[in-house]
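One protein chain omitted, others in place.
So, chain A:
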Amino acid sequence: MTAAAPEPKTNMGQSVPRYDAAAKVTGRATYASDMPLDNPAYAFLVTSAIAKGRIDRFDLDDAGRVRGVIDIVTHENAPKLKESKLFSNGGYAGTTIQPLRSAEIAHDGQIIAVVIAESYEAAREAANRIKVSYTAAAPSASFDSPGTTMAAAKGQNAQFKEDPAVGDFAKAFDAAEVKLTASYDTPTQHHNPMELFTTSCAWMGDNLVIYEGSQYVYGLKNGVAEQLGIDADKVRVVNPYVGGGFGSRGSMTPRTAIIAGIAKRLNRPIKLVPTRDQGFTIATYRAETRHEIKLGASRDGKLVALRHEGAEVSSRPDAYCVGGTKTTTRLYACPNVDSLVSIVRADRNTPGFMRSPPEVPYLFALESALDELAAKLNMDPIELRRINDATNEPIGGKPYTSRSLMACFDEAAKAFGWSQRSSQPKSTSDGNWLIGYGCAATCYPTQMGPSAARVRLQRDGRTRVEIAGHEIGTGAYTVIAQTAAERLGVPLEKVAVFMGDSDLPPAPVAGGSNSTASTCSAVMMVCDQIRQRLFKAVMPSDSLTDKAKETVGISPAPSTRAAKGDRSLDLEKAFDALGVGVVEEYGEWKPEGAPLDSFRAMHNGQVRLVGGHAMKDQIAYAFGAEFVEVRVNRFTHEIRCPRLVGAFAAGRIMNPRTARSQLMGGLIWGMSSALLEATEIDERNARYVNDNLADYLVPVNADVSGVEVIMLSEQDDRINPVGAKGLGELANVGTNAAICNAIYHATGQRIRKLPVRLENIEV
């Protein structure tokens, strides 16, 4: 066993290698732009050089003369597309700013023309030869820019339902023995998945195939069909592998229907490979946020009052908002809570989900503030969290289905060596390096969505699982194969999994950390349908059939839930009794509490996620604790993070290998959000400045040294049949606060604005 494949603990699956490992190390894994096309034409985008105003005129003469140019598409001749509503308003789109509809410009980098040519090189040259005359207006870039508007999120965003509050915050804060008020800022960030935002479209008569990296093939299929005004059954989205998502491919962007429309008109497959910098404005991003936290506590550390006010930037037409107060108001026991989230509208492209959308910025604020309160109280920050640990969330009083927060703190603290920490800041050094230890909590809501699956079992045990799930690096193929193998009792190597194709049974968006719980629950259910059919054939007694689901396995018995009285089934005999060569079952699974229209919505490419705080009688979250060591150079102010330790409890761990990798990547993302990542905005022009991978800093290998992931055993039978909470977005939450807390411990300086750069340190 390597460190990459941890020994499974209780309630963990096997650390088998990835199902898609061989394909990925040999170059055989085919991502969207790898798909072969028959005689494609190449598209190159032209994007707006102003953020607000209108296009007066295009001069296309030069561009049109470039050898190999087939067509130049602008708002004056673009295929007519129907509007699509924002995903949160019952649509599919991540933005309602639809380019090529008019001369109006809503943000910098908006698509204003598409060049189609025989080669990529010719399309690029022609795009560069297009001259555009604009009438520009002064844009509003961000929070402090003139011309922005600000209003409460509640009432303008259908998914933001409440500003959670309980008790009497004002009175309790006023009377509190110890008070803290602090403000925090987080920056704009871009996902920058390694795979560019490519789209290929090919028509076969009236049928359209789209090759595009997507975290939601059913959403994209239905969204593009709606924009083109055609039956969704005519559209197929294919992407067996996705080169990273992180939220950027969760909702439809305008480019897809544009390319589909042009391909239709030219009657030729079109391949679009946008540039990295175009990716900053033709897709979404994590918007900048601002926070004010007020905490009131008794001298012994009991929270008596908590208020979290957040503000987020969005575009002019779309009220996108992450609204993390739903989590921060419920994390700790506190009788008097108040909150408010507001949206600030600026001349920007519409933001969207980015890995742990609400928790990354909102827990940065809360977990930083708790550390400040601990320092005020002269109390160990772990103990402050222990004193305020909750079994029931304070807003509605609902119990957590399971909550291992303090167990995570204790395990991680032990592994990290927290007991070696001096309680005084600026008290530890090693030569010119000031050393600081910091910690913070993480949590992420457990979410599930309706999902379907088709499973086919042959008499030799070969199994085929079909589900329109998404392999974005999470290990989805692997855990789905493991689930089917275990449930049917067939060897893992006999299971084949087909995903990333909207012609397969629908699965929810690969977002909100719901995929494993949703898809594996559906696969489990359908495997059980097969088991029941086989048992009914050989033992046609009703009572046995009923028992089969829980207590009887196909040979050999499933390794989990092996109950007394398990009986093996001879597959050959069962197939003979049924008189068939193949048993195939299709099923649709939905989580408890899913709304009535769930299945219809599922087929229409709309997810009805349930879970987190929105469950009826309970609240479900995964938890973790993160510890970091930072070193700050006394003279150069260079900041290093040599150690990251995280302990996590997320229900059943399907595969400790893929889980560890995801959590490890999450911790590094968390470090990055504290020390590296920010999209810089030119305030005058509302333009992203560092829109490339050299200037937008993401971690490279040399930035990362000691990362330790600890997975705790946790069993939770109240969430979903699989018992998995989801962990794709758990580990990159709280890390930013832990690092700032460690910088305080190293230097005595509180930094409340991310990212922390050496120029922010004043030792």
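Observations, loosely collected:
As a convention for this text, contacts are C-beta pairs under 8 Å (C-beta built on N, C-alpha and C of every residue); 3 or more make two chains touch, one makes a residue touch a chain; residues count from 1.
The rule is simple: contacts and distances are computed from a predicted model.
Of the names listed as "Branched-chain amino acid transport system substrate-binding protein", "Oxidoreductase", "SoxAX cytochrome complex subunit A" or "Carbohydrate ABC transporter membrane protein 2, CUT1 family", the one that matches the UniProt record for the absent chain is "Oxidoreductase". If you put the hidden chain back, the residue from A:Gly53, A:Gly243, A:Pro357 or A:Pro508 that touches it is A:Gly243.
Within the whole complex, the absent chain has one touching residue among A:Ile210, A:Ala297 or A:Ile472, and that is A:Ile472. Residue A:Pro36 is the one among A:Pro36, A:Gly205, A:Gly397 or A:Gly431 that touches the chain missing from this view.
Where chain A meets the omitted chain, the residues involved are 2-5, 17-18, 20-31, 33-34, 36, 66-68, 119-122, 125, 192-196, 241-246, 273, 275-276, 471-475, 657-658, 660-662, 664-665, 668-669, 672, 692-694, 698-705, 707.
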